[in-house]
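A short worksheet on the structure shown next.
One protein chain is absent from this view; the other protein chains keep their places.
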Amino acid sequence: MGKQIKYGMVGGDVHAFIGEVHRKAINYDTRAQLVAGCFSDIPEYNAETGEAYGVEKDRVYENYVEMAEKESSRPDGIDFVSIVTPNFLHYEMAKTFLEKGINVVCEKPLCFEIEQAQELKNLAEKKNLLFAVTYTYGGYTMAKVMKEMISEGKIGNIVAINAEYAQDWLLDVLSPEKKDELKLSIWRTNPKYSGISNCVGDIGTHIEYFVSYVTGLKIKRLLATTNTYGHALDLNSNIILEYENGVNGAYWCSQVAAGKLNGLLVRIYGDKGSLEWDQHYPDYLVYTPKDGAPQTLSRGCGYIKEKAASFSRLPCGHPEGFYVAFANIYKNYITALIDKKAGKTPSTMDFPTVEDGYNGVRFVHAVIESAKNGSTWVEME
Amino acid sequence: MGKQIKYGMVGGDVHAFIGEVHRKAINYDTRAQLVAGCFSDIPEYNAETGEAYGVEKDRVYENYVEMAEKESSRPDGIDFVSIVTPNFLHYEMAKTFLEKGINVVCEKPLCFEIEQAQELKNLAEKKNLLFAVTYTYGGYTMAKVMKEMISEGKIGNIVAINAEYAQDWLLDVLSPEKKDELKLSIWRTNPKYSGISNCVGDIGTHIEYFVSYVTGLKIKRLLATTNTYGHALDLNSNIILEYENGVNGAYWCSQVAAGKLNGLLVRIYGDKGSLEWDQHYPDYLVYTPKDGAPQTLSRGCGYIKEKAASFSRLPCGHPEGFYVAFANIYKNYITALIDKKAGKTPSTMDFPTVEDGYNGVRFVHAVIESAKNGSTWVEME
Amino acid sequence: MGKQIKYGMVGGDVHAFIGEVHRKAINYDTRAQLVAGCFSDIPEYNAETGEAYGVEKDRVYENYVEMAEKESSRPDGIDFVSIVTPNFLHYEMAKTFLEKGINVVCEKPLCFEIEQAQELKNLAEKKNLLFAVTYTYGGYTMAKVMKEMISEGKIGNIVAINAEYAQDWLLDVLSPEKKDELKLSIWRTNPKYSGISNCVGDIGTHIEYFVSYVTGLKIKRLLATTNTYGHALDLNSNIILEYENGVNGAYWCSQVAAGKLNGLLVRIYGDKGSLEWDQHYPDYLVYTPKDGAPQTLSRGCGYIKEKAASFSRLPCGHPEGFYVAFANIYKNYITALIDKKAGKTPSTMDFPTVEDGYNGVRFVHAVIESAKNGSTWVEME
Partner (left out) sequence: MGKQIKYGMVGGDVHAFIGEVHRKAINYDTRAQLVAGCFSDIPEYNAETGEAYGVEKDRVYENYVEMAEKESSRPDGIDFVSIVTPNFLHYEMAKTFLEKGINVVCEKPLCFEIEQAQELKNLAEKKNLLFAVTYTYGGYTMAKVMKEMISEGKIGNIVAINAEYAQDWLLDVLSPEKKDELKLSIWRTNPKYSGISNCVGDIGTHIEYFVSYVTGLKIKRLLATTNTYGHALDLNSNIILEYENGVNGAYWCSQVAAGKLNGLLVRIYGDKGSLEWDQHYPDYLVYTPKDGAPQTLSRGCGYIKEKAASFSRLPCGHPEGFYVAFANIYKNYITALIDKKAGKTPSTMDFPTVEDGYNGVRFVHAVIESAKNGSTWVEME
């Protein structure tokens, strides 16, 4: 006996951080089971991870190409693969699994180059495969409530947007005397591993996805500055945007902002009210109706509408946290997969897709291009 | 192949709330597997839950007595049982499993009567069994940091304590016109199901455990008022305490405090500083050194000492939430169990034990007794 | 030429803190002028203060008895006197001015003994004089909004109260090594200068007044603990109250709570909602309607009802602060005085009166008595 959906994982041995998050998130609902993997290029780590999760030994693979081949030819092969390797490997791996007809969940960024992103998007469409890109933050219940309230007109027409994602964990990069301690973080500012961008690619793209998700607005054009502080890649960036409705917004992302931990803060202003959400306190959403007082809406409370609030897993006042945001993305992805396997149209597509991943890559390129060209506008449409 | 530790569950079918929390929490670490259960007295729910978790059919039991018997006689029987049934069933169930030599994790309150608590405590000792009572909130990393900082003298000698646990979900009980909607909550104010206390037993005891856990202080005596607002059991209570060091504290618990969701707020004042923790934002801890500014310590940051901070599972700024608090309790319990199975002294006993459960029952009785006697002091030592 | 109302001051030379606050507060409205004073028993300070405020030399008095006599016999004598001397002098001074037929504003506490308070109350009534006691915090606009909302039934029937006033400025008293630096604060713990209580008399009484002001509830009885930590007078106190409506509340006051600056926090819970006000952010009031989200009401905003909000002097978002709370008390007192001088019934009596001062003294005595008697109930009615 077993669970409905079988999945595999590439990367994410038990000593890595993000693989564990994915596995725990998938475990939140009882419908998918880890049955195959290529968790690490260190053989012991690979074996250890398979064992910890009860994966049969012959499905713990030495390399992902072999895994894609063998799993795609088994009658009981995996329904989807989760790719949680370093960013520079995403493109080749995703392509390989898609080509073998396997549905894909891939960590963000989807890849580094627009052409690659376009190719993956086309491939998924051609093969009719479900492809999710794990932009975590749209998975929070209150992000969904935010999206729902905006689409219902609670804040009217959007007139201004201000969003930021600030961290401080690369501050040491600015202190020359700390150079020796930088082994872990320095790859972030190395183009080989990070593509054309560090900070915008790593966290700026989360702003772009989140705003797009909750507002539904497309970016018409943008201009930007980036700051490298003498390094190869950006550590800080200011961006001004014009959306398709003619309204402007401003994004700021930084990894050198002392005191900021994981500060994704999104504020949307309309002519009938505003909404403000801070990732540090994800169960809350501040809603101010025009001419009224700010209200702190709380996940799980009765006054939030049922549809989006149905994602809530705990009573109000019991913090859900980061794992649950991931779990909600997988929840919908797996529902869609079950529908698809049953020959039905997916009953939900409320998860970040390869299309979102493609938009993210285009966004990063536009920001870097503008900054290179003296902060001139780059058209996005 | 499988995991090191096998466990069973009594109560907690997939339609219930708290059972899911326990199972997800146990799943956070990859060492224990659900192999037996008596999840519901509704046969379909019972079967459904077993199936969802891959429990073999002959280990999905119709009643817990049978389960205790059969599991204790199997060579591969469960290592521990989690009891997550309604409160009034805890005593009989825990006793049954202990008598069969099975280690127990039991939801709080341990039971309703002091004699019962004493009996369970004695039984666990006599049988040399590990018995945890899931007082959730001590499982949060920052609760452990708080405990560590106090024991290291960071706030000096404790001079005052102020703690509260306020909710508003029983407010409807005060509105006679809402009587029909009260089916779910009304058992809370019925002595048959709640013992001698509703609010103090349900949440007041969390204050008592948490303060005791972080400070190590024993209560010498206490006095109290309770408010029933015309119902059989308390919905609100004010308590003044005297600790063994001669210092006083005040606790307030309420389930009729409009706007309070799950408001466990604990503030400890010493002659060298203070610490303040709010369950709504569990990743943070406000530390004010005497003559200094308040500092908002954040789980996951480098400036927190290693020992307690090692419970951290996510980088700073990524909210861990309620499930993780539970997971941390199980983490230590299972570590202790593995040690015990290997014939070793448990390397950690950092989880709430039957002793804590016993103290909780005594606390509830003392509060209710004081309130009945006109708020006179009740000695606890 | 000149302002309608003339006033004198006893105490409060330009080197003292609270006298300046009173004078600035009176200056907020342009109706009263300082024309006489006995500001200090240091002759130079006395003269200096008179000069700074343009008081004529012959109305700068050497002692308050002479001042009361001379001012009461002048045709252009002062309309009221503000007494801002150390607490232990209030009684004699207030009595002297009342006997001479002069209206009085007195800093709190009114005096130390209940009999003295009763005497001052009777004297003011007999002489038909307006007597204000400057319990500052009811002067804040949002305190008035709170009072208005409660009286309009916005939170329904009150079911619980939790209030506190915590500071940390006497923490040094607990550190023996700091004894030499304690010159300024040590009189606070000396009965000669503070009467029977330090902390309860100094700040606990502010809680009592504020709760009484906003709720209109009378205290039926109370019980308390106090902590002296080896000193003569209390530095910390926990109090449980029963109000005339049978509901309980809890107050906590402390001057040894590290990190608390001037922490008057008042939370009133009703069966239809709650209100929460923190003196540190006096322009805001958190209102939670039952079954709704917490709303942060802001002074100056259009959605607050006109009556209480008319005290607002600045647009919303422009912090008013402590001086304005004082100014609002004087505003109403002076309006009442102008009405009285014109032979009319005062159009407002919305300021703390000698009756409130008398209740404050009774409250302090009840707390101290309960603490002495082993925390037994002391009846207040």
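Letters A, B and C mark the chains as written, and numbering starts fresh at 1 in each.
Going forward, a contact is a pair of C-beta atoms (placed from the backbone, for glycine too) under 8 Å apart; a residue touches a chain by one contact, two chains touch by 3 or more.
As the structure is a computational prediction, the values presented were derived from the model and not from experiment.
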### Message
For the chain not shown, which residue from A:294, A:321 or A:357 touches it across the whole complex?
### Response
A:294
### Task
Among A:87, A:136, A:197 or A:254, choose the residue that contacts the chain missing from this document, as touch is defined above.
A:254
### Message
From the list A:51, A:148 or A:242, pick the residue that touches the absent chain.
### Response
A:242
### Task
Touching the hidden chain in the full complex, which residues of chain B are there? Just list them.
287, 291-298, 301-303
### Message
To test your reading of the contact rule: which positions on chain A touch the chain that is missing from view?
### Response
155, 159-160, 162, 164, 168, 171, 174-175, 223, 225, 227, 229, 236, 238, 240, 242, 247-250, 252, 254, 256-260, 267, 269-274, 276, 286, 288-291, 294, 374-377
### Missing-chain contacts mapped onto chain C
1-3, 14, 17, 21, 24, 27-28, 30, 51-54, 167, 169, 260-263, 279-283, 298, 300-301, 314-324
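By definition in this document, only the chains that are shown with their structure count from here on.
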### Message
Taking the mean of each chain's Cα atoms, which chain ends up nearest the overall Cα mean?
### Response
B
### Query
Copies chain B, chain C: same or different interface, half of numbers shared as the threshold?
same
#### Entry: Inter-centroid spacing, chain B versus chain A (mean Cα positions, whole Å)
35
#### Entry: Distance from chain C to chain B - Cα centre to Cα centre, in angstrom
43
### Residues within chain C bordering two or more other chains
291, 294
